[in-house]
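Just dropping this structure here.
Just one protein chain is left out here, and the rest sit where they should.
First chain written, first letter: the chains are A, B and C, and each begins at residue 1.
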Amino acid sequence: MTDFGFTLSRSSALDLSKADTRLYEKLCSLSPDARTCMGCGSCSATCTAGPYSGMSLRKVILGLQRGQDVRPMLKGCMLCGKCTMVCPRGINTRQLILNLCRIYD
Amino acid sequence: MKENVVIIGGGVAGMEAAKQLLFLGYTPIVVEQKDHLGGHVSQWNRLFPDMASAQDLVRHLGEEIVDANIFLETKVNFINRLREGYLVMLSNGVSVACRAILVASGFRLFDAARKEEYGYGVYDHVITNADLENWFNGNPDPRVPASPKKVGFVHCVGSRDLKAGNSQCSKVCCMTAVKQAIEMKEHFPDAQIYCFYMDLRLFGKKYEDFYINAQQEYGVQFIRGRVSEVGETLDGHLQVKAEDTLSGKPLRAQLDLLVLMAGMVCNPEAAELARMARLEMDSDGFLRSADNISGIVGSNRPGIFYAGACTGTKTVPETLAEARSAALDIHRFIQGK
Amino acid sequence: MIERFSSGFHPFVLPFLAGMIFVLGYCVYGIVRILVQLPGEDRKRFLLSLITPRTFLKNIRDIFCDCLLHVKLWKRNRLLGYMHSSIAFGWFMLIVLGHIEVMLFLPERIHLFYYPIFFNFFVAETDSTIQGSLLFFLMDFFLLVILSGIGLAMVKRVRSRLFGMRRTARPSLLNQIGLYSLWAIFPLRLLAESFTAHISGGSFLTIPANWVFRQFLGNDLNMLPTWWAYSIALGVFMFVLPFTRYMHIPAEMMLIPMRNAGLKVRHARKGFARVQVYSCPNCGVCIDACPMSVDKANLKDCTVYLTRQMRRGNERRIAEISDKCLLCGKCEAVCQVGVEGPKLRVLNRAERKYAVKADYSDIPTGTLSGAATGGKVLYYSGCMSQLVPSIGRSMESIFRKAGVDYCWMDRDGGVCCGRPMLTAGRLEEAREIVRKNTEIILGSGADTMVVSCPICYKMFTEEYSLPGVRVIHYVHYMEELLAEGRLLSRRGDLCYVYHDPCELGRGCGIYEEPRRLLGRLSGIAEAEKNRSESVCCGGSLGSLSLSFAKREKITRAALDNLYTSKADAIATACPLCTATFARYADRPVRDLAEIVDLNTDGKLKPDTI
Partner (left out) sequence: MIYEGKQKIWKDYQKEIPDDHWYYVRSCIRQNFFPASERKFTDITQQVLGKDVYETPYHTTCGGIAYHCDAIPQETAMTIVARQFALMTEAGYENYVPSCVTSFGNYIEILETWREFPELEARIREQLWKATRREFKKPKYLAHTSDLIYHWRNEIAEKASVRLIDHETGEPMRMAEHIGCHYAKMFPSKGIGGAEYPYVLAGMIESWGGQVVDYPERRHCCGYGFRQYHMKANRGYCVSNTHKKFESMEPYGIQAILTNCPGCCYFMDRWQYVIAEQTGKTYGKDGFGIPVFTYEELAGLVLGYDPWDLGLQLHQVAVEPFLDRIGVRYDPKAKYLGLNKEDILRPELPTNLKCF
């Protein structure tokens, strides 16, 4: 390979058609309320783990919809339940997180 | 003899007003350019939030106004101010002297072809909300594939868009998109539906329930980001580009069908009427109401009233309520109270 | 008394004998298996306790009081108490008296353990003695007691409400067989003894019955069939016993010594947990107690069904029941046997494997720089308190008024105490969080840590080891401040009803202190169900699967209980309860900290603070 001093940069674009959403669908079958997330961000704003680990449940759900690996974010969750308290859609966020931690393989 | 009231426009606003005026003892003269009454609603299939039949609404209103004078395929040629009232000359040669005129000229659907980047009229599988309603009504449309797997809805086509000449929100499209997304999923249970939105403006009664339902029961995915351009792939799919603003990343999707939620703009005929009757136009391109809070149905001319979407985007129930309100205001005006 | 059969045997005893041998064999096998399953340390501890005189006596007393006399049940519900103790104690007495009879009259037959049971069949009365009549009288008396108990049980079966129970557990088929065979045993015994009474003798019950029967049944042909039937009923009962709730009879006798030995449940399915599961008598008291029972859909998720499903090994249901529970601990509080429903659930949750493991290495532990030096007070409000800012604000105000040098550890968000993770069954993760907090707290140099959230408080007292740091609940702390005169109380005019948060009341046993504190500051009223009977607010983090919508019903039921007090406002001592109640309550909901702050002054004048 010739060294030009620069290389093709990887596209940051998300391709919905190529996104692997099986995990998202699996999650939705276990936690159907995951579908009702409207991305308001309350969960992320109140998250205890957020400041330490960048955990954002909103991004987790969105990332799954886009077929991304969200494990790094999940690792920081302490299950404190504040997100459950603030979710305007009443999503059982703790169950969602636990289900998600289980279905990754 | 009963007193004449000219109603310009035979959509649901004009029909409802005619019905009320008949009840109040007047002879409404409904002037409609098209060959049928009911305006846009007559082309629609089902109406949110109760999924009522649009045709039924138009038919019921039609049954109520059989006693009115209805001139189809007729235009207003000019309006002359008389000492008391107006003389309205119609294109069919009839001229009517009346003390009150109701302008119910409605809206025009934004011409989606003007958003060239979406390729309406260029790509094989791009349709508008109106086309989809027409298809729901059982009229075949070659642009709707036999079994689409991925369907996209683009909100705000020709709304909130200075470049398209309409900076206003068309108000009903978000809800229409959610309704149509659900209906599409009912037609094609295997399809994944995406709604590309900038803001979801679901303001009305039970609209939010529709939204939640669309997400939970129908798995509709709402992607916050305006579609920037559409291309066609070799196999006839549509390649849509947008920014997934919630991810902060550019997003691509291949779709089988794209539905453009064309917004509402003022009927250009209204500008013509405004010129004839010296009515004022508002900055949003619609007719200017006497007052946007307490005098929505009033105009700047005595005896000329407005109802429905000629003064701005309206839902069907809002239009009907305005029509009733206008009929009452006309009655009070004629009674001199 | 003479023996009617020189062999001392009749074939009709065989069903009983077989049943008895089966059940004894099963129990021995069960005991050995459980002992094997116990961790070595626990096993040693348990066996030692059996021979320690103090625990030995306690075991005897507890078994007598709990298993036979049902003292706890008497305290809770006399009718139910009578019903259970009449059968248990009555039967026990029949067996004891039977043995006394044998020992007294035919001591050489005492080694045949069917003999005391069927004594009346094998003997003929030759002369009446005082001891004989007394024994016969007592036999008839206790039989009557049992029969009265069985009569009540039959009524309860159809009209449980008469016994103060709205709902009872639905018995399975085997349980029904067990139940009906148990019911049959004693009337059959009465019949058998009655038919034999003119030979063997009897007392006030059997003699008249014998006379009545002989009036129209002139011969003794009925005698043998009734003894057969009696034996068969006993046999059937004993054969099904291991597979029915009646297994609780032997299991409880194992449970009591284990509990007295101080054993803890360490594994969801093994050892002590197994004993607890088998000890559940399926009485169903937990169904009414369970706050989730306000919703019919949750009726089958109470502890009684957990133990049933655990016996059946229905993994799907076990997971479902374990996940749904609020862990409010009420079932445990009302349980007559001492089945630790919440603990079993948490351990069942812990059985689950998670592919994504937590990693808290990003959490810095040296963040409390400039915090406490010796003598300083560390205040930990907990995550949930951030959603009820009045708690933290009030605590700060109280600290200032009392002139306390304090540091709010998690003012801008801190590390969770770990209890939610623990109750979710992710024990390793919880331990990791505990390690992080321990580092932070010990590194702060504080010697006192005030905790206002009962969830956190329970965690800090039970799972943390914080040498040199006194962890104190804010109720105690505020009481201390008042007692030391650093805070001056002033009575407000509102009347509060105090809601016992699950984790503080049943969880930590703190019932009276909050009431005492509240009573100094305001009027106080009691809800219909209070203290250990308090109803969970429904917001509990214990439940993993209860949806927001389902929780609403529970919250409203808890509020309805509080409304029975007619108080002006609700006081509680938990941010989660406060936030949950505030959502639906028709009157103000305040945390104790807020009430204390409202109704106290500092010794210092306000402008010098």
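In this section, a contact is a pair of C-beta atoms (placed from the backbone, for glycine too) under 8 Å apart; a residue touches a chain by one contact, two chains touch by 3 or more.
The structure presented is a predicted model; accordingly, all values stated were derived computationally and were not measured.
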Of the chains you can see, which ones touch the chain that is left out?
A, B
So one chain is hidden, and I want to know which residue out of B:Ser53, B:Gln239 or B:Ser325 touches that hidden chain in the complete assembly.
B:Gln239
Full-complex contact with the absent chain, from B:Asp67, B:Asp124 or B:Asp141:
B:Asp124
Absent-chain interface residues of chain B come out as 113, 116-117, 119-124, 229, 231-234, 239
Spell out the interface residues on chain A facing the chain that's missing from view.
1-2, 4-11
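Keep in mind that, in the parts below, only the chains that are shown with their structure count from here on.
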With centres defined as the mean C-alpha position, give me the chain B-chain C separation in Å.
66
Please tell me the distance, in whole Å, between the geometric centres of chain A and chain B computed from their C-alpha atoms.
39
So chain A residues touching two or more other chains come to 33
Shared-interface residues of chain B (touching two or more other chains) are none
Listed in rising order, the residues of chain B that touch chain A in the complex are 150, 194, 200, 211-212, 215-216, 219, 221-222, 224, 244, 246-247, 249-254
Please give the residue numbers of chain A that touch chain B in the complex, ascending.
12-17, 28, 32-33, 35-39, 58-59, 62-63, 65-66, 89
Where on chain C is chain A touching in the complex?
323, 352-360, 362-364, 383-384, 386-387, 413-416, 418, 420-421, 424, 426, 429, 433, 539, 541, 544-549, 576, 579
